[in-house]
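The excerpt is restricted to a subset of chains, each kept in its original location.
Should a chain be cited, it is by its letter among A, B and C, assigned in written order, with residues numbered from 1 in that chain.
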Amino acid sequence: MPKPFVSELVAGSAVDAVFLLAERNMAHKKDGNPFLTVTLADRTGQVKGVVWDQVERIAAAVTEGDFVHVRAQVGEYRGGLQMVVKDMLRVPADQVDPADFLPTTSRDVGKMFDRLREMTGRMQNPHLKRLFEVFWADDEFVAAYTRAPAAKMMHHAYIGGLLEHTLSMAVLAGMVAGHYSGVDRDLLLAGVILHDVGKVRELEYARRIDYTDEGRLLSHIIIGLSMLDEKLGQVPDFPPVQAQLLKHMIVSHHGSRAFGSPEPPKTIEAVLLNHIDEMDSRVNSIREYVAKDPSDGSWTPYHRLLERHFYKGPGPDTGND
Amino acid sequence: MPKPFVSELVAGSAVDAVFLLAERNMAHKKDGNPFLTVTLADRTGQVKGVVWDQVERIAAAVTEGDFVHVRAQVGEYRGGLQMVVKDMLRVPADQVDPADFLPTTSRDVGKMFDRLREMTGRMQNPHLKRLFEVFWADDEFVAAYTRAPAAKMMHHAYIGGLLEHTLSMAVLAGMVAGHYSGVDRDLLLAGVILHDVGKVRELEYARRIDYTDEGRLLSHIIIGLSMLDEKLGQVPDFPPVQAQLLKHMIVSHHGSRAFGSPEPPKTIEAVLLNHIDEMDSRVNSIREYVAKDPSDGSWTPYHRLLERHFYKGPGPDTGND
Amino acid sequence: MPKPFVSELVAGSAVDAVFLLAERNMAHKKDGNPFLTVTLADRTGQVKGVVWDQVERIAAAVTEGDFVHVRAQVGEYRGGLQMVVKDMLRVPADQVDPADFLPTTSRDVGKMFDRLREMTGRMQNPHLKRLFEVFWADDEFVAAYTRAPAAKMMHHAYIGGLLEHTLSMAVLAGMVAGHYSGVDRDLLLAGVILHDVGKVRELEYARRIDYTDEGRLLSHIIIGLSMLDEKLGQVPDFPPVQAQLLKHMIVSHHGSRAFGSPEPPKTIEAVLLNHIDEMDSRVNSIREYVAKDPSDGSWTPYHRLLERHFYKGPGPDTGND
């Protein structure tokens, strides 16, 4: 039986399902008795809840970050929904489907990866082609690469987002390499596929999407270069100059020092990679922002990072009538 | 007989051809007699020259900016070429081919314009399609639009450069509109074709490429909007919202206030226009910079505006051997 | 009978008057019965309210943005006033005086406009004088121009604010034009009067002050230029150079690209316009900020945009005594 999602809850119904225990706070009633306020979450959202009974037992058995089996009644409080929890039990992580608890790409991950592998399989440059054979032969890497999000918040911030973003860029790279003469198509494609590869270790995405210690200390650019170095060691006779040009694309793909690249793009392929990355990230980021906006006017709320409202189309007539 | 170009001159030869008189200075020999030092130019470069005889007559007859018919002997001075000019006569502008004196696109202008017109002819949106019929029916406009450069110095800074830049962007826009769902292809294409239309009046490009008074006072964004307003007045029933969205693309195509756009892009089409414009301008600008670099190392000289050297490919072995 | 204003309400009194329904939220009591929390507003401020009875009927009859006739008792809740609403009825917009619901200039609009018209009537330059005759003959324009605010929030953000700001600048412009020799007084005055003219369409100010779609897509600079273009078309033989210089003043009046002007001021009149505008906006903005601060110390709260506290005068003795 599929899990009822937070976005589907209605006041008055009973719930018997698994959620992620996002927050848990002990409080006290006026009579001195304790109670628990909790926040329960899945990939569709969050709902507040309260535990009036068996507070000590439940508080001892579950902690923040646990998956919990909840039996509750859905009510309303201050204009929002509130679960009045009857019981709450810890559930081992291997008994839940993580896809229920983290936002996930709407595309077919298997097909996306097949398409990417097909692209590298058609490369003319034998060294680059061989390099990707080494990457794709590493099952642990492929599992992480096809599961990782592309970011914590900004764009493609969901399971499979890295692959979706990379494939979209790879398709664009193919178009652009055909449009401008003198572009090394294989090198550009290789740079696209590897530019964010460090994100598989920069981020954690088992139960929630957040930075790892390594990610905060080193950044995905540094981690990705180290991963590439390791794989390059397994490709005999990889030309040193080509290795430097490929690394340069990872190093410079943010476009400038101000955005975290120690060096700016200095080859035409690195310049193109930077532009394709910016365009694809920006388009995805704006679309998700617009899609998530529940308001019904012509404009989204102000986007603090991009410093503007986005236009959603003409709304009902307004103005100085 | 084709004109001998500055780039083809060799020491020891005689010259009998037309050049642009770029500079002219009167000087005096130790014996008190005057002489002229001149700079002669065409689209391939500049050469210094000196006039020893009939100085007063020649000085009175020609002025900077004139086309001049020159008879001279090519010599060497301080390691460079120097023309010793025997005679110099003013030539009316309508007797010279301006293409000899200004750098010009290497593409076929007629074919490029045909391709662009074909694109607008296939538009589904009847209002936009009609708008471009009005633009293309204006012969004076088409003559300027197909001749104008895209910039004074940065990119596509040559006769026909605006058209070359616009067509390249239009092709990219077609690809990108097919890649992302939900993009209004006709609107994007219209924005691409009109985004720099104000450059036909922002710049002058009769004998040299420079800003006009109007260009410096108003900028091509403002001029282009005024040109669009005028043509919109000739399209009956053009929907006001669509007109605003199209104008918004011109207004915002530089991407941010810091780059001269009063408003940043707020629709997906305006965002894409900005990215395509930046990519195409940057690629052209780097390629011209690399192409013009006569040095033979692995790197171009430092590019002051882009704040980096560009890599031209591995050179001879260097380093800490 | 004049409407009782929000700022005049006192606990314990009864109210029977029209307010703007700024917010309306449905909530539920512990017994499951619904109630409404509302925010009622007029130009003097806002007050919270609650509706306990006939909730469904009232909720169905009024929506946010409506003018509503309210019968209520004023009480206190959590240290603030709260209206306990007995009944609430929708009132058509044409039955209310908008000036009651939007902040309005304290100056006499008619007198201000007369003074401005007198100034343009005394212009020596026949073209500029004629241009303003065309503007002032457009009743719809004059109605909007004398009613528009100068901004949504920053300065002169009230009905009539644009006119008040413009007149203040015009007076300063007259002084400055007399102080510095060689300034074209009529041109400076014309630039002052037209610099923000696009705000009549950039903003809506019927019931609240906010941006219009056109305003967000194009900005008042672009809109103002288009309005000027239209009026210039009605002045025969307006000299093109003068038109460019006048447009340049609108284009550049924000002083730099960073503040939204595509070109910086390049004539002495444009430079002066920018300085006068900055001074008058800043003075008004600080004064309103200080005037609205209810605290009684020597300093206003921190002004986030201007990044400082403002000094209000010596307060009671403090310090390291």
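Just so it is clear, contacts are C-beta pairs under 8 Å (C-beta built on N, C-alpha and C of every residue); 3 or more make two chains touch, one makes a residue touch a chain.
Treat the numbers as computed from the prediction; the structure is a model and nothing was measured.
K.L.:
What number of copies does the complete complex in this structure file have, with 3 given?
P.N.:
Number of identical chains in the whole complex: 6.
As a convention for this text, only the chains that are shown with their structure count from here on.
K.L.:
If each chain is a node and each touching pair an edge, is that a line, ring, star, complete or other?
P.N.:
Looks like everything touches everything, fully connected.
K.L.:
Could you check if the interface between copies subunit B and subunit C is built from the same residues on both sides, meaning over half shared, or from different ones?
P.N.:
Over half of the interface numbering overlaps between copies: same.
K.L.:
Taking each chain's centre as its mean C-alpha position, how far apart are subunit B and subunit C in Å?
P.N.:
Centre-to-centre distance between subunit B and subunit C: 45 Å.
K.L.:
Give the residues of subunit B that touch two or more other chains, as numbers and ranges in rising order.
P.N.:
241, 245, 263, 266
K.L.:
Where on subunit B is subunit A touching in the complex?
P.N.:
That would be residues 168, 171-172, 175-176, 179-180, 182, 241, 245, 263-264, 266-268, 271-272, 275-276, 278-279, 282-283, 286-287, 306-311, 314 of subunit B.
K.L.:
Spell out the residues on subunit B that touch subunit C in their complex, using ranges where they run on.
P.N.:
Result: residues 213-214, 216-219, 221-222, 225-226, 229, 241, 244-245, 247-248, 251, 257-263, 266 of subunit B touch subunit C.
K.L.:
Please output the residues of subunit C touching subunit A within their complex, sorted ascending.
P.N.:
Residue list for subunit C touching subunit A: 25-28, 32, 37, 144, 204-206, 212-213, 216-217.
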